[in-house]
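This structure is in structure tokens; I'll ask about it shortly.
Shown here: the complex without one of its protein chains, the others still in place.
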Amino acid sequence: MSIQNRQRLRDIDNTGFGPNSSVEGGRLINSDGSANLRKRGIPIWERTSVYHSLLRMKGSHFILGIFLFYTFINLIFAVIYFLTGVSHLTGTDGAHTTSEQFMEAFFFSSQTLTTVGYGHVAPSGMMTNSIASIESLVGILTFALVTGLIYGRFSRPRAYLLFSPSVLIAPFKEGRALMLRMATYKNNHLTDVEANVTLAMHEEENGKTVTKFYPLPLQFAKINSLALSWTIVHAIDEDSPLYHCRKEDVTDTKMEVIVNIKAFDDHFSNIVQQRTSYTHNQFVYGAKFLPMFEKAPDGDYTILELDKINLHELVKLPDAKTHHHKGNVEVNP
Amino acid sequence: MSIQNRQRLRDIDNTGFGPNSSVEGGRLINSDGSANLRKRGIPIWERTSVYHSLLRMKGSHFILGIFLFYTFINLIFAVIYFLTGVSHLTGTDGAHTTSEQFMEAFFFSSQTLTTVGYGHVAPSGMMTNSIASIESLVGILTFALVTGLIYGRFSRPRAYLLFSPSVLIAPFKEGRALMLRMATYKNNHLTDVEANVTLAMHEEENGKTVTKFYPLPLQFAKINSLALSWTIVHAIDEDSPLYHCRKEDVTDTKMEVIVNIKAFDDHFSNIVQQRTSYTHNQFVYGAKFLPMFEKAPDGDYTILELDKINLHELVKLPDAKTHHHKGNVEVNP
Amino acid sequence: MSIQNRQRLRDIDNTGFGPNSSVEGGRLINSDGSANLRKRGIPIWERTSVYHSLLRMKGSHFILGIFLFYTFINLIFAVIYFLTGVSHLTGTDGAHTTSEQFMEAFFFSSQTLTTVGYGHVAPSGMMTNSIASIESLVGILTFALVTGLIYGRFSRPRAYLLFSPSVLIAPFKEGRALMLRMATYKNNHLTDVEANVTLAMHEEENGKTVTKFYPLPLQFAKINSLALSWTIVHAIDEDSPLYHCRKEDVTDTKMEVIVNIKAFDDHFSNIVQQRTSYTHNQFVYGAKFLPMFEKAPDGDYTILELDKINLHELVKLPDAKTHHHKGNVEVNP
Partner (left out) sequence: MSIQNRQRLRDIDNTGFGPNSSVEGGRLINSDGSANLRKRGIPIWERTSVYHSLLRMKGSHFILGIFLFYTFINLIFAVIYFLTGVSHLTGTDGAHTTSEQFMEAFFFSSQTLTTVGYGHVAPSGMMTNSIASIESLVGILTFALVTGLIYGRFSRPRAYLLFSPSVLIAPFKEGRALMLRMATYKNNHLTDVEANVTLAMHEEENGKTVTKFYPLPLQFAKINSLALSWTIVHAIDEDSPLYHCRKEDVTDTKMEVIVNIKAFDDHFSNIVQQRTSYTHNQFVYGAKFLPMFEKAPDGDYTILELDKINLHELVKLPDAKTHHHKGNVEVNP
């Protein structure tokens, strides 16, 4: 890339990333859309949003966590009932050994916490009654949180977008374009879909490596409705930071393409958002996407083939010089 | 339609539909607003959003589903209690036959799952107590999901829009316009209502049929408040893709008008959205809507007559040539 | 109002009201913001949104409704248990008369529906157990709806705006302005507050009365934050539909000022909206608002006096002719 061109382009520093973040080549955004970042300097409980963590957590971990939490609270109340005296739990006369008595206390606790309250074991006396009364309150309140979270996880607005694993440098009109493809992979319907694409390059400047960010203008930055697939196209014209970019530059500058999609989902009745990021080894230099949909045999509807999201064939790119201004004699392979 | 005109018009490809989707004439959008589309290539459980499906499902199916689900979970736990030994359920001494014992296990399960826990049947022993303890937890958590869904279905933001079943080509000022009418049919009040109308035509191009999309500019694309009915009007002037359109063209090009309405609803305090689509056989060429509201007998309020949403009378359309430029001698019937 | 002026002004028909709605002078928008409108032509259950109705309903009616609903469902199940045979409810041996038995069935039903399930009365036998099992499911599901609604009503985003009961024609700079005042009356904080004001006039046109709508441009249509009060100001300059308006015109044309406020509320984290409408008898011609806040005695904070929202004093209006163009000799009182 010629030094003149680099001067001409305006990089932006309104990305929320600093100019020298992760200088040694670690990616900025992970492919799941989270920032490749850790925070420090304040205690972990202050810098952790319990709510965010519980929404993000893997489903199996979440279920296991609930089970352990339930056992834990039951254990605590079981110990309290046990110390208060199992004799205040009517119906536990058959329990003679310590372990039998503790078991009765534990299961009474669980029946109280879930408000199932069979009653074959029941509290008697001021103290035990009070504890049971508090436990049933605690049960209602904590299960409110837990069930709220379960439903919150289940109904959390998500875009369900499938991105092509590759980003292509493809022929486009008389020149080239950077292209990537996306589709919703579930039975959701997005409208007012907006895309925002930023290119990050790690460049040498005054002897040290700095990260520069360039917004990539798109052919269409917004579509009304996303029914089939959408190929996001950044035309590589003279105003593009990629105009003089050769194949080697992709790897040399450790390019990263950050994609953010925002849309409205009908059934969530909410805005949904999804981010992803492509690192230099996901670039395919000289390729074009092949169609990923076909008509149904009976012609009545269209079939979208999600396994073809990345389907592309290698093609020869037009010379960069051929497009826009004839006087340019620089040759890009 | 003259070939010159067709060249002049810019079709758009930012609709999220590809240019050759459903070539054989199947509609693009169903009248309920869903895309006429199927997805393939990844397993069904990955391409199905359980949440979206449960929100969309018919009410009666949903209720039936809950009932079957409830019976199913009860059966599973009943089998477990039965295998563990009904003797560990106190109060079931009267049940002697296998079927009686299974019945006791089944209803104990249901009393535990719903946390009603009468207690005339109660668990005893480590194993049965543990199972009951887990079942009451399972009950709380699954009913959280189910009840969340019921309320989610009940309170889901919807626009409650009634569209006229016909789209009219009507006289408008000195020329013509494409018109359709809508009103909210429930006691909801929409504000900041935006309409977006797209015309799809299946045209012959280089010997094969391609689908082209044209945005239709509206007289008013946004209204402040939707109290009575709203007639959406696309004036067919020289810039309209319908300017040279004759009656036959509607059917020949298998026209489809896709309408998307977005608004803010006061009581949901949320954005609501509704889509519909008109196919060529819903066009009425040469007609105008008649009023669908009248004043109350005592004059104090207005009455909106929803059964008149499609009320129109056939009228003669002005010749296309008469409007805008006199030189045009083409005659449109 | 001179006929020339009237021609010059462009009325709008994108209000969602038709041109001849409620011709006989009934108001268009009620002061609580709902449209003065009834719908007809489809059955009441189709044109009623249960959800909207339940959210709008008066609190006391809502509570009463829940209580009646609860009693009704209990009665239904009580009848079923009674018909099935009270003998299948253990623990009801003491009930000998029909009314005692029905009472036992009724209260057993209520204990099952709420899942309190004391168990001193408990079901026995396949049939009664099945009914109880279904009732507890019904209980969980209906209470989910009811409690969802209660919380939905309680947490429903609302703007809590207090509008001045009067709209003033007040002196403003060298001319006049239409002014109204609003403030939040609760401890909520609104940001990005937008106002939209429309004037409706019932005018004589070709011998019949039609309703015309004029948007009123505001001095500030949006403020960043609503902490104290906000006086909404429409300057009555040459472009205003009120420029030539005399005091009599307010009543003669049955003026109605429709105000719509949209804002973002911090704690609801949602957009809130409130509408109101002023009819001609709420106009005060020649008056200005007096301040409604003062500093605290110790000077550390500001006091907003909500009972002064309508506080104004009568003043002489400047002659309409004095402002903007000297040539105008028309005299407005």
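By written order: A, B and C. Residues from 1 in each chain.
Quick note on the criterion: a contact is a pair of C-beta atoms (placed from the backbone, for glycine too) under 8 Å apart; a residue touches a chain by one contact, two chains touch by 3 or more.
In this text the structure is predicted, and so the values were computed from the model without any measurement.
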Absent-chain contact - pick from A:Phe82, A:Tyr118, A:Tyr185 or A:Trp230: A:Tyr118
Contact set of subunit A toward the excluded chain (per top definition): 13-18, 21-26, 28-29, 33-42, 46-53, 55-56, 90, 111-112, 115-119, 122-124, 126, 129-130, 132-133, 136-137, 139-141, 143-145, 148-149, 152, 156-157, 196, 198, 260, 262, 268, 270-273, 275
Interface with the unshown chain - residue positions in subunit B: 115, 117-119
Interface residues of subunit C (partner: the chain not displayed): 66-67, 70, 74, 103, 107, 110-111, 114-121, 143, 146-148, 150-151, 154-155, 160, 185-189, 191-193, 220, 222-230, 264, 266-267, 269-270, 291, 293, 295-296, 299-308
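One rule holds in what follows: only the chains that are shown with their structure count from here on.
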Rotational angle, Cα trace of subunit B fitted to subunit C, multiple of 5°: 90
Greatest separation from subunit C - chain, by CA centre: A
Where subunit B and subunit C are represented by their mean Cα positions, the distance between them in whole Å: 28
Chain centre separation (subunit A, subunit C; CA means) in Å: 39
Of all residues in subunit B, the ones touching two or more other chains: 111, 115-119, 143, 148
